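Missing here is one protein chain; the remaining ones are kept as they sit in the complex.
Think of it as A, B and C in the order they're written, each chain with its own count starting at 1.
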């Protein structure tokens, strides 16, 4: 069914269709509309879940972990400070291999306090062992929630996932979205079948500590599972296409890259603006294209290398900052490593932090910078304030 | 043995760890003096006081020799002796 | 009725000989029964009972972090409810996890009214990491972060009153007990797990290593704490004090002098001023809970 919904409400619909048994979340701007809508669904009987009104994000993810260990499909959502407050639990959930799916309405982190969008929150947790998917629009945000549950719960993976979408820019935007039928979703996403669970009929100790004789192997196994998730996510994407028609069989998306001389690499909603900018620049005769990264974890390095092959100038649009690093943005390093070719210029541009609006003209300016070879810098600093 | 993911483990495997080797003193149970009150079994932090045919017997595979049973035995039926190894 | 022969903690765990918490663990499960899921906090018991893969637990057991057991248990309880399952959910956490770092999660879980039993084994300091002070450390106890010295008499603050804090949350059942009275633990845990709603039990678990006494005297230490009035066993049901263990009180010196953590009150000379302050704490406990046997 095609409907026009606010991003947050569309995501709440995806969650409703995924039928989590337990929802545990703490409100934070700009994630609030999602959890409010879910609470309303539970209150109205549209969704049969236990909704735990926790007192903090720390407890939100902790309770989600407990419910997951007890064998339930669970859901949580957060943003920014909330995610940072959960950081310790995030590492723990991944280590305990609980396939929790959590929405991240990406938002800048304090200080200074900012409720506005960038991707610092989730990118700061890139080493936590969670799959990280980034959506461009409301439809993709909806779809990736279903896809994440399917891939995460696959016994070859058993890792949790962030489904990231830009706060406000997606969460508070109304746009048309295709909401599938319940039975289609059931066919795609069977009930959760845990590998290990807390059960008096089959007792088990979970989350034990590991001496140096064992610890490394557990972390190694996590990394292997993340590597395996590349193929599992693609499989889940192919299956998604069969049932719902939209194609997520790749973890990247190329836009007008075939004959491109310049490529912009980006994650999330900015990709839409970049596509419009690419069209305008193409009309002006510039051979420019976009590489959209849908999964930061697992990082589809091989696919990125292939998609960018032959392109000599690559610029990464970074809505994050790795303070003190040479390239400034965190994603650039991984793209550069994926390309692994010193004849290719790979540069980062930190832009749009804390909700600074990015327009087509900004993308054009960044493209000019890439062409000139000036990068690994901030874009759009107001010099009069410095 | 392959790791069980999520640091999970089947129950009760601590039995593989024979803590009896920690012992310096060894409790000797005098069944003549014993009144079968069961205190030694109830309070053993190891849970290693077994019952065999109505008699209480420490499982020396696990007994750490803490002496709590001897100290608390109302009948003074348990004495601690230096472990001979 | 609880099956007292039930042994759900396996031999081979790595607790010190004479460990109060290890004894508490066995007794808790005799009271709770085998259809129990344990949610443990990081702490001494967690570490001595679960080095991978040698778990001592024979019931389902889970550990996540130091401070989140009450929240993890909330999730477990919610999941069981949704699945229509009947296991008891209990937290077993030390005083560090309970009095200090975990208060946020505990307060949240109790306010929400989850059907869980939260059990604190109180050995009155962070024993897992080498005897650092906690909010449960008694007045004047010397620990590695509140050491007695030229300018210090040990821990400068009295023990936090956690049971009253949780009673104030509206918990239907709050109880204290001690490993000195094993059957009392079994009885109280059995009662708690069968009450709907969040219940709290605080068990005094003397720690021979942390307090400085011989492991054969763990129970004696527990008894002395009660007999001097420095620990009170009581039950608060729906906010009302229902039952208190009465004693013929002994002076607090009897309890203090047998522990290294209070040695500075006796050597090089007897510190009567400080001991009088501790006696005053015992007297206040006696007054508040009416523990003195009238003869």
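Convention: contacts are C-beta pairs under 8 Å (C-beta built on N, C-alpha and C of every residue); 3 or more make two chains touch, one makes a residue touch a chain.
One rule holds in what follows: contacts and distances are computed from a predicted model.
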Next item on the list: Tell me the UniProt name of the left-out chain, picking from "Dihydroorotate dehydrogenase electron transfer subunit", "Sugar transport protein", "pyruvate synthase" or "Nickel import system ATP-binding protein NikD".
Entry: "pyruvate synthase"
Notebook entry, point to check: What are the shown chains that the left-out chain touches?
Noted result: A
Next item on the list: Specify the residue from the set A:12, A:169 or A:330 that touches the hidden chain.
Entry: A:169
Note to self: For review purposes, identify every residue of chain A that touches the missing chain, sorted by number.
What the structure shows: 4, 6, 30, 115-117, 137, 166, 168-169, 172-176, 269-273, 275-276, 355, 357-360
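The working rule: only the chains that are shown with their structure count from here on.
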Note to self: Report the inter-centroid distance (CA atoms only) between chain B and chain C in whole Å.
What the structure shows: 23
Next item on the list: Give, as an integer number of Å, the spacing between the C-alpha centres of chain B and chain A.
Entry: 53
Notebook entry, point to check: So, what's the distance in Å between the C-alpha centres of chain C and chain A?
Noted result: 43
Notebook entry, point to check: What are the residue numbers in chain B that touch two or more other chains?
Noted result: 4, 7, 9-11
Check: Which parts of chain A, given as residue numbers and ranges, touch two or more other chains?
Finding: 96, 203-210, 214
Item checked: Touching residues (chain side chain C, partner chain B) in the complex -> 4, 7, 9-20, 22-23, 26, 49-50, 52-59, 179, 182-183, 214-220
Check: Can you list the residues on chain B that touch chain A in the complex?
Finding: 3-11
Next item on the list: Going by the contact rule at the top, pick out the chain C residues touching chain A in the complex.
Entry: 34-37, 39, 46-47, 50-53, 55, 57-65, 67-68, 70-83, 85, 87, 104-105, 107-109, 111-112
